[in-house]
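One chain of protein is taken out of this complex; the other chains stay put.
Chain nomenclature is as follows: A and B, assigned in order of appearance, with residue numbering initiated at 1 for each chain independently.
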Amino acid sequence: MKKTLILTTALTGMAFAASAQEVTVMSWGGAYTKSQVEAYHKPFTAETGIKVNSVDADNPATPIKAQVEAGNITVDVADIELADAVRLCDEGLLEVIDHSALPAAPDGTPATEDFLPAGMVSDCAVPSIVWSTVVAYNTNNVSGTPTTLADFFDTTTFPGKRGARKDPTALLEMALIADGVPADQVYDTLGTDAGVDRAFAKLDTIKSDIVWWEAGAQPPQLLADGEVVMTTAYNGRIFNAQVTEGQPFDIIWDGQILDFDLFVIPKGAPNKEEALKFISYATDTQRLADQAAWISYGPARKSSAPLVGLFNDGKTEMGPHMPTAPENLKTALANDFEFWADRKVELTERFNAWLLQ
Amino acid sequence: MALPIYASPLERLWHYVYLVLCGLIFFFLIAPILVIIPLSFNAEPYFTFTQKMLTFDSEGYSTRWYENLLTFGMLEPGAARDNSWWSDVWQNAAWVKAAKNSVIIGFFSTILATSLGTLAALGLSRPEMPYQKAIMAILISPMIVPIIITATGLFFFYSATGLANSYLGVVLAHATLGIPFVIITVTATLAGFDRSLLRASANLGAGPVRTFFKVQLPLITPGVVSGALFAFVTSFDEVVVVLFIGSHEQQTIPRQMWNGIREQISPSILAVATLLVIISIALLTTVELLRRRSERLRGMSPT
Partner (left out) sequence: MADTAADMQTDIAGALRTPDGRPLKQALAQAERRARIRAFLLVLPLLAFVLLTFIIPIGQMLSRSVLNDTFSANMPALTQWFSENPDAEPDESAFEALVTDLRAAKEARTQGAVGTRINYEVPGTRSLFTSTARRVDGLEPPYREAVLDVDNGWERRDLWAAMRSAAKPVTLNFYQAAVDRKITPEGEFARADEQNRIYVTLFTRTFVLSIVITGLCLILGFPVAHLLAVLPMRKASLLLILVLLPFWTSLLVRTTSWMVLLQGQGVINNTLVGLGILGDDNRLAMMYNQTGTIIAMTHILLPFMILPLYSVMKTIPPSYARAARSLGATSWTTFRRIYVPQTVPGIGAGAILVFILAVGYYITPALVGGATGTLISNQIAFHMLSSLNWSLAAALAAMLLAAVLVLYWVYDRIVGIDNMKLG
């Protein structure tokens, strides 16, 4: 009897426990979420007493869109890509955030000028990091040293399975670059039907060798398990596997696709107040710099850059591992958010049809 | 099965080939379940038998992945293992939380499915029940309808009614999924029930309620309990519906496993899997014992 009583109280207690101050943050899982938990969530809870629930998704933009459209919102803050932020904001699925209310830099520069301007294009989102999609390989399993994006598509010289994200973003750009399109013409080319066909034709050449991944934690695992020899990946995940697990991975910086991650609040979030508090706390100068000590993503505030130093192991210099390091930027391509905000739905549909053929 | 004495040499040969084939099929059935047990004790984060494991070197084995089940998600995993460490495990460890959720959800959905299901089975097995076949078909359908269709249906319905992301919603959904199993096992037991016992009881002056509790229930209890176990396992193993209608609050063991498998199958997953195999062995044993007891009660003796 006593047991039943405990279980009943537990059940009802948990069903209505949402009254305590808390905020639910949805992010990308694995090493990236861990960096956010360490740099944002833990100090935020310590300082404000607001509990942070961390939830993972393959791409948080999708579940929050579904939640808002179904009228069943459980997430207060989500970490999403720039093109998705612009698109969801256009569709009225996000709360507007007043950028001028964000904390200023330590030297007094207002937030609106401190953040990298390229990340401030949406009035529904606050940028936190700069990251990139890269090609990485396992040095133990690849014969020779691949150096360019074209090598990713060259299964004769570098035999073995390839890993790729089950999503057209970044992949279509990479296919075109590998096919010889100069970086500055990639989006013009993709804007035409012929350009899209060309990208898919390039992908066709390795289609049967591709193992598709969805969660950002998968590519390092695929590389480590030897399921693939080369894969597209988020650069920070590869770095963490290299440094913390000592994996023999290397990154091909050629043709990396740069993007922002931003914090947004889904329209109708249950704890909007706490969400706003969380976002202004997490994107202040010090917090963004702290985050870079846990994973190799660049802070989106100019004032944070000088504060970035060593990885949390106390010896690895973060600078050269950042996607924004001058050495890595030579052939980089910045993700065109307007292009993807407009065309993502169409191209994803085409991509999925292509996958199933 | 002995060969008849008139079997020809060819038939003898075939007979042995057949036995070997059956042996291989049994191996196919059982080996995948057993293979993960030793691998969960692997000292290395690999899914293959390392040299040390094959030579039974004790260094090749470790319980670190089981420990990982306790420490993963804890606030202070490195602290001294005193009472506060254990209360940290109890409150924060992700797998412990998931286990608690699974047990709570499984318990309540089983109670709901078993009570409603047994009651309905009593009605369904009465000869005078109207529309017996059609109603049975409806009640069994949650087992037949593809789970993805059930999950999407519940997603919209629960979102609209506010049941989504609550324990109550998941309990109701799991009860629905468990009901067919209760109906099937209890009606099967009732089919072997001698209805003249009811008349005998009534003749001796017992009312219907007393007859039920004193005569019928004791005889069908084994069927009810195995139905309940089926319902519990259904809930305990269910992931798709939880993914669709539950929030992070309702993280259950299968959901935690699903996340883990998709990101990386660390041997921790194998440790959970091993524990689940042990649980299923225990449940299977219980059901088998119950079945035999039921047969004995009904006077069919297994030889």
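By definition in this document, a contact is a pair of C-beta atoms (placed from the backbone, for glycine too) under 8 Å apart; a residue touches a chain by one contact, two chains touch by 3 or more.
Owing to the predicted nature of the structure, the values given are computational and were not obtained by experimental measurement.
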(message) For the chain left out of this view, which of B:Gly60, B:Gly106, B:Pro142 or B:Gly246 touches it?
(response) B:Pro142
(request) Against the chain that's been left off, what residues of chain A make contact? List them. (result) 62-63, 65-66, 69, 87, 89-92, 159, 161, 193, 210-212, 225-227, 341-343, 345-346, 348-350, 352-357
(request) Could you list which residues of chain B touch the chain missing from the display? (result) 1, 4, 6-7, 11, 14, 18-19, 21-22, 25-26, 28-30, 32-33, 35-36, 39, 46-49, 116-117, 119-120, 122-124, 126, 128-130, 133, 135-142, 144-150, 152-158, 172-173, 175-176, 179, 181, 184-185, 187-188, 230, 233, 236-237, 239-240, 244, 254, 257-258, 261-262, 265, 269-270, 273, 276-277, 280-281, 283-284, 287-288, 291, 302-303
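Just so it is clear, only the chains that are shown with their structure count from here on.
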(request) Let me have the rounded angstrom distance from the C-alpha centre of chain A over to the C-alpha centre of chain B, please. (result) 38
(message) Touching residues of chain B toward chain A in the complex: what are they?
(response) 100, 104, 107-108, 155-156, 158-160, 164-168, 171, 247-249, 259, 262-264
(message) Looking at the complex, which residues from chain A come into contact with chain B?
(response) 7, 10-11, 14-15, 17, 24, 29-30, 53, 55-56, 70-72, 74, 214-215, 217-218, 221
